[in-house]
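My questions will all concern the structure given below.
With one protein chain withheld, the remaining protein chains of the complex are depicted in position.
Take a look at chain A:
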Amino acid sequence: MSEHVHPNHHGDDHGSHGSLRDYVIGFILSVVLTAIPFWLVMTGAIADKSTTALVIMAFAAVQIVVHMIYFLHMNTKSENGWTVMALIFTIVILVITLSGSLWVMYHLNHNMMPMTSHEMGQLP
């Protein structure tokens, strides 16, 4: 398909562009990784809900990595590794934000839960 090697070396060598093969592999993988979780939820193939939740989260994580590699062309070498460093930093902040918010707010909700009269009667 690409018998014509591009003649001019364009100035910026950042971000490799990937090949047709990369894009097609990425696309097929993401279609599969999208279709399976949708199928799991729509048909209820796994009876246990928390198992299903874990499985679809695992699929999402894998699909994010697939997109990073095949569509965003992440690698440890681009920009002398600074893109990966920025990504790792972002993931750390992201995990702290998400887990911190959920953790704190869950306990806040739990402790501030309005009580029904029945619950009040059972207080020690």
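Rule of thumb we're sticking to: a residue touches a chain if its C-beta (ideal position, glycine included) is under 8 Å from a C-beta of that chain, and two chains touch if they have at least 3 such contacts; residues count from 1.
Methods note: contacts and distances are computed from a predicted model.
One chain of the assembly is not displayed; among "Cytochrome bo(3) ubiquinol oxidase subunit 3", "Putative mRNA 3-end processing factor", "Peptide/nickel transport system permease protein" or "Glutamyl-tRNA(Gln) amidotransferase subunit A", its UniProt protein name is "Cytochrome bo(3) ubiquinol oxidase subunit 3". Residues touching the missing chain, restricted to chain A, are 2, 4, 6-8, 10-12, 14-15, 17-20, 23-24, 26-27, 30-31, 34, 37-38, 41-42, 49, 52-53, 56-57, 59-60, 63-64, 67-68, 71-72, 79, 82-83, 86-87, 89-90, 93-94, 97-98, 101-102, 105-106 (touch as defined at the top).
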